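As you look at this complex, bear in mind that one protein chain is not there, while each of the others sits in place.
Chains: A and B, in written order; residue numbering restarts at 1 for each.
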Amino acid sequence: MDKLIEMLQQLVNGVSLGSIYALIALGYTMVYGVLRFINFAHGDIYMLGAYAGFLLAPIFAHTFKFGEFDTFTPQNTLFILSGAGLIMILSMAICAAIGVLIERIAYRPLRERPRLNVLITAIGVSLFLQNITQYRLGADPKAFPQLIPVHVVEGLGNLTILTSQLAIIIATIILLIILRFVVMKTKIGLAMRALSLNPTACSIMGVNNDVVISFTFALGSALAAAAGILVSMDSPSINPLMGNLPGIKAFVAAVLGGIGNIPGAALGGLIIGILETFVVAIGFPQWRDGIAFAVLIVILLFKPTGILGRVEREKV
Amino acid sequence: MSRSLLSLTFALLICASISFFGENFIASNFAYYYDILISIGVNIILATSLNLVNGYTGQFSLGHAGFMAIGAYASASWSNHLDPVIFGITGGSGNPIATNAAMFVSMFFAGILAAIAGFAVGVPSLRLKGDYLAIVTLGFGEIIRVAILNTDFLGASRGLSVAGTYTNLFWTFGSVVLCAYVVLSLVHSTYGRGFLTVRDDEVAAEAMGINTTKYKVVAFVVASFFAGVAGALYAHFKAFITPEGFNFFRSVDVVVIVILGGMGSTIGVAVAAVLLTILPEALRALAHTQFVPQAYQGLLENRLILYSLLLIVLMLTRPQGLFGDGTAFKKWFGRSRVN
Partner (left out) sequence: MSAKGAERMVKGRRYPLPDWIQVLLGVFGLLSFTIQTSPADVKIGAMTCLTGALSSFGVSSIQGAKLAIEEINAAGGTLGQPIQLIVEDNGSKAGETATITRKFISQDKVVAILGDLTSSATMEGAPLAQAAKIPLLTPSATNIAITKIGNYIFRSCFIDPFTGTIMAKFALDRLKAKQAIVMTDVKQDYSVGLTDAIRQYFTQNGAGILKTFSYSSGDTNFRTQLTAIRMARPDVIFLPGYYTEAALILRQARQLGITCPFVGGEGWDSPALVQVAGKAADGNYYTDHFSAADPDPRVQRFVQTYRAKFAVSPDALAALWYDGARLLSQAVKRAGSTDAAKIRDALAATRDFEGVTGRISIDENRNASKSGVILKIDNGEPTMVEQITP
C-alpha cells in the first residue's frame, strides 16, 4: 500500500511539473505553427513572468494581504485566489506585450530572410533578456513573495499534495480550456489555424497576417508568464537563468507531441514531466536534465513528426 | 610539391622559428599578452572549424564546446596517465623532444577522439534541418558536459589538473596553420562544392544525386577533430579544466565569432576571432581608465549583454557579418582562387 501511495505521490509531482512544461510548450508550438520558427527566447519570457510577479506583488501586498494567511479556509479562499489571480493576469499581460514587442523589433524584419538568421537573432534576444535581468536585478536568486498559502491539502490521508501543486494543475486545466476555446471558436483562432496551413492563401483571403502573428506571440507569452508565476508559487526562488532548462525541456515536449500541434504540446509536456520525475525517483537525479535530451534524440531519430504530428511535405 | 603544401611547410617553419627563438622571452616577460596570443590561436581554430559546418555547409551546430571538452579532457587524461611512458622512451621529461612528443601525441589523441564523437553525433543528427539540428547539437553538447560532470576519474565537479603545460606558440599557431590549410583545401576541392551545394539547396542537391549526408558528416567530423585539438591546446595551457568551462555559453562564444566574421569566409572568421578575443581584454583595460562613468562599467564588463546585442544588430543590419563571404579579401590579396 505504501508503495502505491508513493507511486501516486510521484505521479502527482510529475503531473504538476508536466503542466508547467505544457504551458511553455504551447507557446513554442503556436509560434512554430504560424511562423515555422522556434522562438529560442521563449523560455526567458517564462522567467520574465516570474520576475514580473516578483516586482508587482509588493504593490498589491497590502491590499491582498500576501503572506499573511497560513491556510485556506472557506472564508478566505476567494479572496486569496483573486489576489493571486490578479498578479497572474497582470504578469500575463506584461509578458504578452513584451512578446509582441520582441516579435516586432527582432523577428518581423527578418521574415523574408533565411531561417538561420532569425534563429540566431532569437539566441541573441534570449541571451540579452537573461543578462539584462542579471545586470539590473542581480544574478542571485530572489525570494518570490508568497501569493497563496502553501500547505498540504487536507483529507487525502497519506497522500501529500500541496496547495501549490493543486493550483498549478487546476490553473493549467483552466488555461488549456480557454486556449481551446480561443483557437477553435473565435475568428482569430480560425485565422491562426489557417495561417499555420498556408500563409499566402490567408492573406489573399483578407487576413492581416501581421496581426495574427502578433496575437500568437501574445498568447504564447501569456501562457509562459502564467507558468512562471505558478512555478514560483511552488518553488519561490527565482533567478535570471531559470528559463534556460525549462525552455529547452518544453521545446522537447512540443517536438514530442508534434510541433505545431496544440494538444500535442500539452501531451508532450505531461509526458516529459512524468518521465523526469520517475528518472529521479528510481535513483538517478543527476540525469534528470539529460532525460529530456535523450527523449529528443530518440524522437527525432524515429518519429520526427512527434506523437500527434502530421508529416509535412516539403514542396520544391 | 604543390604550392599550397609548400606554403603550409613554410608557415609551419615560421611558427617553429618564432617559438624557438622568442618563446621564453615572450612567455616570461609578457605573460599577459602571451596568454592573449594563445587564446587567439585557440579561438581561431574553434571558429574556422565551426565555420566549416555553420558557414560553408549551412548546418547550424550549437554544440561545438562539447567537442572541445572531449578534446580537452581526453588530452588531459592522456597526459596525466601516459606521459611517464613517453618520458621513459625519450629519457626524462627535461628535454624538448620529450615535451613536444608528449604534446603531439596528446593533441592527436584528443583530435581523434573528438572526431569519433563528431561522427557518432553527426550521423544521426545531420538528417535534421535548421532549428532541430541546432537544438540537437545543443543537447549533445550538454549531454557531453553532464557526462563529464558525473565521471569521477575525470574530476567531475572538482575539475581536472593537467600535468604538463606543453602548449606553446609553435603548437598553437602551427595548429592554426594546419587547420586553415585543411579547411581551405577542403573548401577548394570537390568537397567544398559539395558543402556549398548542401548549403544552398539541399533538395536540389539530393535530386542531382549528391550524397548530402556524406558531405555534412565530413564537415562535421573535420570540425570536431579541430575542436578537439583546440581543446587539447586549451587544457595544456590553462592547466586546470572544469566542465563548466565548456557549457552552452562557450559554444555561443564561438558561434558569435563565426557570425561576426561572415559565415563562409575563413579569413573573415579568423579576423573576427582575433577581434573578439582581444575585445574583453580591451574592455578590461577600458574599465580601468576613467573614460567610462562608474554606472556603466558593469555594462561594459558584462560581455554577454554586448554579445547578444551584437548578434541581434548584426542579423538585422549586416547578416553577412563583417567580411561577408570573403570576396573583399580576395580583391585585397589580388588573386582569385577560382579554378
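One rule holds in what follows: a contact is a pair of C-beta atoms (placed from the backbone, for glycine too) under 8 Å apart; a residue touches a chain by one contact, two chains touch by 3 or more.
Since the model is a prediction, treat every value here as computed from it, not as a measurement.
The chain not shown here is touched by just one of B:Ala156, B:Leu178, B:Ile210 or B:Leu316, and that residue is B:Ala156. Shown as candidates are B:Ala101, B:Leu196, B:Leu275 or B:Leu309; the residue that touches the absent chain is B:Leu275.
From the options B:Ser185, B:Thr213 or B:Gln320, the residue with contact to the chain not on display is B:Ser185. The residue from B:Thr90, B:Thr213 or B:Thr242 that touches the chain not shown here is B:Thr242. Against the chain not displayed here, chain B makes contact via residues 2-4, 28-36, 39, 149-150, 156-159, 161, 185, 188-189, 234, 237-242, 244-246, 249, 275, 278-282, 284-286, 288-289, 298, 301-303, 322-323, 328-332, 334-339. Against the chain not shown here, chain A presents residues 2, 6, 9-10, 13, 17, 134-135, 138-144, 146, 150-152, 160, 162, 231, 235-237, 239, 241-242, 245, 277, 280-281, 285-286, 288-289.
Operating definition for what follows: only the chains that are shown with their structure count from here on.
Centre-to-centre spacing of chain A and chain B amounts to 36 Å, using the average Cα coordinate of each chain. Residues 58, 60, 124-125, 128, 130-132, 134-136, 138-140, 142-143, 146, 149-150, 203-204, 252, 255, 259, 298-299, 302, 304-305, 307-312, 315-316, 319 of chain B are the ones that touch chain A when the two sit in their complex. In the complex of the two chains, the chain A residues touching chain B come out as 37-38, 106, 109-110, 113, 115-121, 123-128, 130-132, 134-135, 248, 251, 255, 286-287, 289-290, 293-294, 296-297, 300-301, 304, 314, 316.
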